[in-house]
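Below is one structure, written out as structure tokens, with a few remarks after it.
What follows is an incomplete set of chains from the complex, kept in their original frame.
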Amino acid sequence: MNGLRGLRLDEIVARLGGELRGDGAKTLRQVATLARATADDIAFLANPRYREQLAGTRAGAVILGPAVADACPTACIVTDDPYGYYARVAQWLHPAARPAPGIHAAATVASTLPASASVAAGACVGRNVRMGERVSIGPGCVIGDGVEIGNDCLLHANVTIYADCVIGARAIIHSGVVIGADGFGFAREKDAALGPGGGRWLKIPQIGRVLIGDDVEIGANTTIDRGALDDTVIEEGVKLDNQIQVAHNVRIGAHTALAGCVGIAGSARIGRNCTIGGAAMILGHLEIADGVHVSTNTLVTKSITKAGAYTGWVPFQEHAEWAKNFARLRHLDAMSDKMRDFGARLDALEKKS
Amino acid sequence: MNGLRGLRLDEIVARLGGELRGDGAKTLRQVATLARATADDIAFLANPRYREQLAGTRAGAVILGPAVADACPTACIVTDDPYGYYARVAQWLHPAARPAPGIHAAATVASTLPASASVAAGACVGRNVRMGERVSIGPGCVIGDGVEIGNDCLLHANVTIYADCVIGARAIIHSGVVIGADGFGFAREKDAALGPGGGRWLKIPQIGRVLIGDDVEIGANTTIDRGALDDTVIEEGVKLDNQIQVAHNVRIGAHTALAGCVGIAGSARIGRNCTIGGAAMILGHLEIADGVHVSTNTLVTKSITKAGAYTGWVPFQEHAEWAKNFARLRHLDAMSDKMRDFGARLDALEKKS
């Protein structure tokens, strides 16, 4: 996956801006970390933690901020946003590999696709699928009947999309993702014959779809269920990490990012420009405002109406310390009652004295 | 996935009961929410939260309870269980789509299957597989040698079932599900050469199976491991949401439902008619009684012997508030000791005064 063509420093600055210091004719072939870069590589310094690695770097060039530019031992590009600049250089040097157009002989395709489409071996494309230009369908993918896929989408191997779902342009969908499976909807029909409180679960047909906007990326083994009646909606620019569960009728606002292992229960609505930390869980039928940041491992149990950061995890400790402290949690209410009693007794004593 | 045939209101009541108010000759074509339904749709009102939408609905008919029937602006069916009634109407109007019988030329089948079976492109069915009538195997599914699948099962795309597992009748299994992978069983063989406390893990062969009862539904990307020696058992009527992990030798009692992202460790036994909230975790080798309801995000660390609701999650707060409060958790034991001291000092002061 190395960059093959190489870029001249002055070519980079001509397109992406920033201030060039040093020899603009230098050619860089790939991006690398400050610690490992060699003369053909371009590195970056965005996180102050790595500041001390600057002096010793053997990189051909470094992307960095104005405050540290004078300390750079080699050519550099000075910019106010070194990390974003690095992202653009890396995209340029390392464009995503795209398979050649064409339908593999070992694929099964029941729709008419554009000549620019690429469908790999073992993939199955159903009937009435509408596909934009330059879409890549990886090996083993299954695309249900009536699915719509926008231009330039890249589906890696073994992705499953159920019937009638809609994927916007430029989506990147990783292996093992399942889009459009039935939501978890059942009515409980009590039946005393099944024991006290017993009942059977009647399946509610899930007839909504999943609608995914443009520029969405979805990580490996993430699942997004179809709506029960209305649709599940992922707006444009949303980024989902691996192993996320999105239940039926959820709506995720534009440019929101969710880290790995997050779970979102049915009909929750998450705003725009939010970040949801890893393994956070969001209960159903609630709303989260725009610009909310939920910490890792936090359980959101009610709506959040104001932008800001919200947290609810417990600190860990060495096991014996933890055992002592957390056993008390079961008696916190009693502790609180006792404190009220102490307060009253103190008041009485102080009045007397 | 729209309902095609349509149903007359009096036809519905004749089969499912309830009291009809309004024109029984009206034909309804699909189910919809109160807010979005139009004249061809039948809506329902089960959750009091949506009560206010009733007056403005444009639905052709509404399924609702007796207390709100007089306020309905259109035809309605009055029943004591509007949600269950709605489930039955929805199942009738929107029967699950079933592929036509037949084995696709691009499937690989090494067993003799009933003529009513449907096996899609890219699916692989091993040797000595016993399949009931009208089973659908989706594209890319892999069915191991010796597997048994009951009548009318529906396996969506890319499901994997390891050798010798048994699936009851009418199962619905969603994409990415893995049934019968090896349980996580290892013996630790200490080896000082690997550092202090070092050792190698010796694999314990996992020779049990997974046995799944009738009428079970399993959500996308859920995993159920085979037993180590005895079998892992999922009893009839159990419903599993997405991304659930069921370890070896677990037993889940009939008609129990588990929400997404739940994890159940080895040899745990869960009763009948339980509900387990999303992301709850259940430790191994413990028992949960019938009729237990475990809240979302709760870690069950010991057996629960009595029906009821059990909970163990922490409330979230605005981050700065949380940081102040939760730092104290690490000192709860010290706080408790201090309170005992305060109590003694108060006693002494009160005796003196």
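Letters are used for the chains, namely A and B, taken in the order the chains are written, and counting of residues starts over at 1 for each.
We take it that a contact is a pair of C-beta atoms (placed from the backbone, for glycine too) under 8 Å apart; a residue touches a chain by one contact, two chains touch by 3 or more.
Note that the coordinates shown come from a computational prediction; the quantities given were computed from them, not determined experimentally.
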Oligomeric state of the whole complex, in copies, if 2 are shown: 3
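Rule of thumb we're sticking to: only the chains that are shown with their structure count from here on.
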Superposition of chain A upon chain B: rotation angle, C-alpha, nearest 5 degrees: 120
Whole-Å separation of chain centres (CA-atom averages), chain A against chain B: 24
Interface residues, chain B side, partner chain A - complex: 1-2, 30-33, 36, 81, 83-84, 86-88, 90-91, 93-97, 104, 106, 120-122, 138-140, 156-158, 172, 174-176, 215, 217, 219-221, 237, 239, 241-243, 254-255, 257, 259-261, 272-273, 278-279, 290-291, 296-297, 307, 313-319, 322-323, 326-327, 329-333, 335-336, 339, 342-343, 346, 349-350, 353
Chain A residues within the chain B interface of the complex: 106, 108, 122-124, 140, 142, 144, 158, 160, 162-164, 176, 178, 181-182, 184, 186-189, 194-205, 207, 221, 223, 225, 229-230, 243, 245, 247, 261, 263, 265, 279, 281, 283, 294-295, 298-301, 308-315, 317, 321, 324-329, 331-332, 335, 338-339, 342, 345-346, 349, 352-353
